[in-house]
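Please find one structure pasted underneath; my questions will follow.
For this view, one protein chain was removed and the others were kept in their places.
Residue numbering begins at 1 within each chain, and the chains themselves are lettered A and B in the order written.
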Amino acid sequence: MNGWILAATVALGGGGAAALWGVTTGPPARRVIAQNLTTSAFCPALLLLAQGYGRPAYVDLALLLALLGPVGTLVFARLLSDDLSAQDASAWGLTWTAAVLGAAAVVALCVAVGPGRAMVKLLVIGVLLIGGNVIASRALAGGFRGVRGG
Amino acid sequence: MNRLRLWLLAVGGAGLAALLVAACLDLPGFGGRHHPYGDRAVQASLARHTANTISSVNFDQRAYDTLGEMSILFAAVLGCVVLLRQARDEHRAPPEPAEVARPVRRYALLVLPVALVTGLYVVAHGQLSPGGGFQGGVVAATALHLLYLGADYGALERVRPLGVYETSDAVAVCAYLVLGLASVLAGTAFLANTLLPYGTFNTLSSGGAVPLLNAAVGMEVASAVVVLLAHFLDQAVEIEEEHGS
């Protein structure tokens, strides 16, 4: 049980509980924001677990989540646009907080891993995660307003 | 007749229950560090220079089971294609082109090639790191549908000629079978991994036939998922019933 696993436990437990509460209660706007939060909470947790267990192969899981998590949020943003048109789901404070925490985790891991191919992979995952998080939030906050039935 | 059928079911069920109880009493103890099958599987995987033992079990030691799983996916997609085809009292009404916010459109167009390449990377490294044909195939197919999510259905239809994907699905299943039959023609068992050299441990060229079977399964899963989603999308977005039916 080292520091990395402890940090991963905090990320999984705290982020997971907050996302679960958001996804099960409230108006559709809050639910899709919580679904978006899932990706940005769990992807750094997977990176921390990869470092904590000493298994660099687990980083592939974080890469896939950074790529496909925002795609899942875009699915809901597009196909629930009727429900969301009444009330835009914008939570920019939460988005930027999650982005900053994710960036902090990636930087800490890059320092621990040292220069090389593994660091480049971590930086790519960090860029995909933060970019995807911001774009998914933009999509939820009215990105599909003009789409009718498509 | 109904009572006879129920009695037959009861007899079969009782036999199955007896066999299951006998098998459960013979299992190794729960929760220890020592598992006889695990030790043998890892030894066999290392002897064949496959770094990822799961891939070795899936595509080498129990490759026949993977053939069954691939056929299950093929049959399920075939069933969906039959169920979701356009009926006689339905017509196609393409929706109007959609205006999606520009950041979202640009993100979708940028990430689509990245996700596609990641899917192919996961398929190619199946024998080295967690992943393989199934996982990479699903990622590649999902990457293609970013075009629907970021633009609209017309854009996706332009890059997705459905006949090509249906053909490649069938071709991939046949490729898996042909790879298995190649071993039979060489004199060993079906899907035995003894034809190709085992290569250098922990590099891309290792594991014998495992990378080839990975590629076949990856192509099959990607095409099957694209065809499946195509029919769901057609029904949800384009096909409408005739009024008055």
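Please note the rule applied: a contact is a pair of C-beta atoms (placed from the backbone, for glycine too) under 8 Å apart; a residue touches a chain by one contact, two chains touch by 3 or more.
The working rule: contacts and distances are computed from a predicted model.
Engineer: Which one, "Betaine/carnitine transporter, BCCT family", "Putative MnhB-related membrane protein", "Aldehyde dehydrogenase (NAD+)" or "Branched-chain amino acid transport system permease protein", is the UniProt name for the chain you do not see?
Structural biologist: "Putative MnhB-related membrane protein"
Engineer: Please pick, from A:75, A:103 or A:123, the residue that touches the omitted chain in the full complex.
Structural biologist: Candidates A:75, A:103 or A:123; residue touching the omitted chain: A:75.
Engineer: For the chain left out of this view, which of B:41, B:112, B:139 or B:172 touches it?
Structural biologist: B:139
Engineer: Among A:23, A:103 or A:119, which one touches the chain that has been omitted from the display?
Structural biologist: Once the missing chain is taken into account, the touching residue is A:23.
Engineer: Taking the full complex into account, what residues of subunit B touch the chain not shown?
Structural biologist: Against the left-out chain, subunit B lists 52, 54-55, 122, 130-132, 134-135, 138-139, 141-142, 145, 225, 229, 232-233, 235-237, 240-241, 243-244.
Engineer: Which parts of subunit A are in contact with the chain that was left out?
Structural biologist: Touch with the absent chain occurs at residues 1, 5, 8-9, 12-13, 16-17, 19-20, 23-24, 28, 31-32, 34-35, 38-39, 42, 45-46, 49, 53, 55, 57-58, 60-61, 64-65, 68-69, 71-72, 75-76, 79-80, 82-83, 149.
The rule is simple: only the chains that are shown with their structure count from here on.
Engineer: In angstrom, rounded to a whole number, how far apart do the mean CA points of subunit A and subunit B lie?
Structural biologist: Each chain reduced to its C-alpha mean, subunit A and subunit B end up 26 Å apart.
Engineer: Using the touch rule from the top, collect the residues of subunit A that touch subunit B in their complex.
Structural biologist: 57-58, 60-61, 63-64, 67-68, 70-71, 74-75, 78, 128, 131-132, 135, 138-139, 142-150
Engineer: With touch defined as at the start, can you tell me which subunit B residues reach subunit A in the complex?
Structural biologist: Of all residues in subunit B, those touching subunit A are 95-101, 103-104, 107-108, 111, 114-115, 118, 122, 129-131, 135, 139, 142-143, 145-146, 149-150, 152-153, 237.
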